[in-house]
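To keep things clear, I will list the structure first and then write my remarks on it.
Yeah, one chain of the complex is gone here, protein chain that is, but the others are all in their spots.
Naming follows writing order (A, B and C), and every chain is counted from residue 1.
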Amino acid sequence: MELQRVVKFEAERDPEFVRWITQTVGGERIRHCLQCGLCSGSCPLSLYMDYTPRRLMHLSREGFKEEVLSSYTIWLCTCCYACMVECPKKINITHMMYALKTRAIREHFYPKRFAIPVLAREFSRMIRGSGRITESRLVMRVFFKTAAWRLLGFSKLGLQLMRTGRMRLGREKVEHRADIVTLLNAVDEMKKELAR
Amino acid sequence: MPDARNGGSAPAAKIGVYVCHCGTNIAGTVDVRALTEYAAGLPDVAVAREYRYMCSDPGQELIRRDIKDCGLNRIVVASCSPLMHEPTFRGALIQAGINPFLLQMVNIREHVSWVHTSKQEATTKAKDLVRAAVRRVRLHQPLEKRRVEINPSVLVVGGGIAGIHAALNIANSGKHVYLVERQPTIGGHMAYFDKTFPTLDCAACILTPKMTAVGSHRNITLWTYAEVAAVEGYVGNYKVKVRHKPRYILDDLCIGCQECVEACIYKEGRWADEFNFGLSKRKPIYLPFPQAVPQKVLIDPEACIEFKSHKCKKTCVEACGERKAIDFNQRESFDEIEVGSIIIATGFKTFDASRNVYYGYGKYKNVYTSLEIERLINASGPTGGEIVLSDGGKPKMVGIVHCVGSRDHNTNRWCSKVCCMYSLKLAHLIRERTGAEVYNFYIDMRTPGKGYEEFYDRLLDEGVHFVRGRVAEVTDWPVHPSEKGKLIIRAEDTLAGFVRRIPVDMVVLSVGLEPQADARDVRRLFNISCSEEGWFLERHPKLAPVSTFTDGVFIAGACQGPKDIPDSVAQAGAAAAEAMALADAKYVELEPYTAHVIDEACSGCKTCLTICPYTAISFVEETKTARVNEVLCKGCGTCVATCPSASIEQNMFEDQEIFEEVEGLLAYA
Amino acid sequence: MKYAYYPGCSLKGTGRAYEESLLAVLRVLDVEVEELRDWNCCGATTYMSFDELQSYALAARNLSMAKQAGHDLMAPCAACYLVLNKTQYYVRDYSWIGAIVEHALDAIDLPKDISAKVRHPLDILLNDVGLDSIRAKVVYPLRGLKVAPYYGCQLVRPYALFDSQRNPTSMDRVLEACGAQIVYYPVKTQCCGGSQKGTLPEVGLDLIRHLLAEAQRNGAEVISTVCPLCQFNLEAFEEQASNAHQFHFPVLYFTQLLAVAFGVPLTDAGFQRSFVSIKPILAQREIAYA
Partner (left out) sequence: MLNAVELANGNGHASSEATEPRIVGFFCTWCTYLAADLAGTSRIKYSPNVRVVRVMCSGRIDPQFVLDAFARGADGVLIGGCHPGDCHYQQGNYNCLRRSRLLARVLRQLGIEEERFRVEWISAAEGDRVRAVVDDMVEKLRKLGPLHPSQPDPFPILGQERRLQEVTA
């Protein structure tokens, strides 16, 4: 066990982050948080989190960006909305988690080869490419990019799926694939516009 | 058993013993059945019964019926403390047509079931006590309560919001009120504030009208800069001596024009202005603050040259001219008043922040107490409402430290109740006026009360920082470049789970509430009790919150415990109602526990005369015996114990009765 | 009754049984459905965390096309259902999001109007078809078959207006109408872990195990689901999740149970795709089937 000196200086806080989170979709009401912990209590995954949702709320509104964006919490969130429905202060916790994920991905705030963000990335690529998801192919890609060896563990399942005709290798796609690209690009243009 | 001293044989006693279960309060620890059976076997006991709640109407009915049906002439009730229900059961006796003093209560709840655990021992003790009561009650004599008239006027001590409110209530009911305030003006702590939580309405706007109303009310005699010097008498008939401190101004002549203040040879104030906690300076002659009531100036003899050298040009006197209101030779004077009841509303004092050395109060210039900030924020304050640092600059970061001198076994154990809310108020005002980042350091956020939690929610939304953790220290020693030239607050952010160092420009210490420094003297003066902390003790925490154990003396406001304005006002209203009820009753009945001399036994040694604190005993030359004036006698019984010839007796506490009780307690147990 | 049908990616893949049984059941109930032409992936929760705005646009494309088709949009997959709804709410609540989405639709010459009503089959069965007409179609009652109704999270939270967010009962009522017996299932809306099983296996497995154990504890014979991912997670990892107690449930889509009751041949309702056959249970309960 190694000793570690932990003290937080105000200089380490990022006021910009607070401004952003309190203005971003989902984060608007975060300041109202009473720190009652019901979100953590009702969350099926809080047991695995380094920071419970409650703590994440506090860290976010106090502007400890590092801690928040590099925490596992946002990736463990399965977006089941339990916290959001229960929250006595009607804070859109789940939506805020999305916001934090997007920002964490944008600013590369996650562990290398960490499957969840990779999945998100691959997922988006596949859609950009074909407009639809072919689960089997997606799973393959993610595994190859994260932990190929784990694929072996799934061989049996794969066979089962194959046998029951639930694993299609043929690629699902939309007719007007160009549309999808145009659509997504349009969004990006507009975003840039708004940023300006 | 007849009594040698009282002579003659009393009618044979027929005693009824009534044992109360008080639900399980008593029955849970005392074997009430065994106790009742035991009582039934005692001599002269005609009836012994147990019942779930004796004080309930059916319970009392048991007693009433037995008195009628079985012709009982003595009653013993074994239940709670006589101080709780003696009046109740005496009432029952009266209704049943026998003298209420033929009752003896046995305290088997407070003194037995609640303090002992072994059923066997508790039951034994209860038996002993009942046995003693049975033996004692046989000697009880019918007694008559004394009626005394009640003086309808009321004394209110303390001119804070509680005193003001109580005084106005009573005065409006047409009774006369004497309001005595120690400071040169009324208004109390509320006068310091700019805004009040949670509505943020302006304190002055709601307080000033009440203050002026007091000043001008024809039923109120307002004495400021005065103190109660002595109190004697009893409920309905208190004699109070009031000391007037010299303000060197003739009240009735001063019209408050303050031309004298203008004219003072000191063109600038030089002396710490008490009302602004020294944040501003005043002259030797001054008005406490603009809205002061009464609008009378006063002179500070410590500061005024005339008092030091007698060589002052006395420009003030010139300025006052024809009015001749200034009198350098004024001496302290006294007034004697008679009132029927007294309301004590002497308020609180705030915790001395310098007692907590780690917060650097008095060491760092920019560490203030919450009251000082109240003045800084106040439009009529030293900075005209500007929140500024000692160097005049605007604070960019402000830390508000909660629970200073509260919830702390090293200082005061109690929660001061108002700090969370006023800290929120200050946080809001500071943010509003300076736009500074405000940090609240709290242990728990306590916001019970109408609109309080909502106010907290509002503050959360305003982006005030809330760090849950008691501040460990305030220091000016930077360990990080960003901390240079700042005051650094160190505390664990228990919600984030790490220690934080927060550099601020200004620290506000939310000081807790304490009993007044002289609370203990005051309580002696009025013969009431204090809790261990020094708050005045109410007769019952729930059912008699403004009464004391001294009849006719009531308490209101923060002198009874930390309270915010609404609570203080509510209590003041309650106290006023109690006082008015007393006054409207016209007369009050006093316990007949007075002493009386048995002439034939009295040797006329006069020992008792010297010992009686109320000079109620006089010497009758004709008979050469002492005589007790029953109106003056308060029934302490000291004279009885002192009399060498055992020729003084005290009703209800006759030697014989006590001997019997003692013997009963110990009888071959 | 006619609806635009939005299958979503899963119903074409691991969730085929859902599509098959759903369409079969609707046929029995004479509910017309037409698959939305050239629908695209809704983006699901995963795209959300990559780029929320893009995912709104993706969802909007489908909604706009549905509006054109002029029917309510039936979305059987809980994730799709959520995302499509969410998109509508956000476009409505945040004008700037609306602006972006409209701009994007414009870019591919689709009308801005995305107000097509998004419906879940449960909603349709309960409120448009009605329990009576369902009862009327039952030929092989389920005779008290003990069913654990598992709704999962995203169907009811946070947008479903047709059922309670804390204790949904729509599926219960539909299945009861077919003679099934609904067992007490307190975790009916607890999360199955979604893609977690793939990304953080042990974590996902934990959640799955809890759901299965709860069903077993309450004596369920089958678990009924409304979402392809829930169904997949519970079914595919039963074996792995088995520890102290062995799990061996058929994990079905509620539409498959309806199909049995309506006398749809099992093979037409995708039963051949289950890992655990339901036949023994049906036999044991003496429930007839086609």
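Everything that follows uses one rule, which is that a residue touches a chain if its C-beta (ideal position, glycine included) is under 8 Å from a C-beta of that chain, and two chains touch if they have at least 3 such contacts.
As the structure is a prediction and not an experimental result, all values here were calculated from the model.
Contacts of the undisplayed chain with visible chains (whole complex): B.
Touch with the chain omitted from the figure is made, among B:Q258, B:S531 or B:T625, by B:S531.
If you put the hidden chain back, the residue from B:G41, B:G97, B:G392 or B:G485 that touches it is B:G41. Per the touch definition above, the residue from B:C70, B:I255 or B:L666 contacting the chain not shown is B:L666.
Only one of the listed residues, B:R74, B:K125 or B:H402, touches the absent chain: B:K125.
Subunit B residues in contact with the hidden partner, per the touch definition given at the top, are 1-2, 4, 38, 41-43, 81-84, 107, 109-112, 114-118, 120-122, 124-125, 127-129, 131-132, 524, 527, 529-532, 537, 549-550, 593, 611, 613, 634-638, 640-642, 650, 653, 655, 658-659, 661-663, 665-669.
The criterion applied here is as follows: only the chains that are shown with their structure count from here on.
Chain contacts in this assembly form an open path, with each chain touching only its neighbours along a single line.
Of the two interfaces, A-C and A-B, the higher number of touching C-beta pairs belongs to A-C. Farthest from subunit B in terms of Cα centroid separation is C. Mean C-alpha positions place subunit B and subunit C at a centre distance of 69 Å. Averaged C-alpha coordinates give centres for subunit A and subunit C that are 23 Å from one another. For the pair subunit A and subunit B, the distance between C-alpha centroids works out to 61 Å. Multi-chain contact residues, meaning those touching two or more other chains, do not occur anywhere in subunit C.
Multi-chain contact residues of subunit A (touching two or more other chains) are absent. If you check the complex, the residues on subunit A that touch subunit B are 6-11, 18, 22, 31-35, 54-55, 58-59, 62, 64, 89. Remark: subunit C residues 9-10, 12-17, 38-41, 43-54, 57-58, 61, 90, 94, 96-97, 99-101, 103-108, 153-154, 157-158, 165-166, 189-191, 193-196, 198-201, 203, 207, 236, 272-275 touch subunit A in the complex. Chain contact summary for the complex, subunit A toward subunit C: residues 25, 44-45, 48, 76, 78-82, 84-85, 94, 98-99, 101-102, 105, 115-117, 119-121, 123-124, 127, 131-136, 139, 142, 146, 150, 153, 157, 160-161, 164-168, 172, 174-176, 179-180, 182-191, 194.
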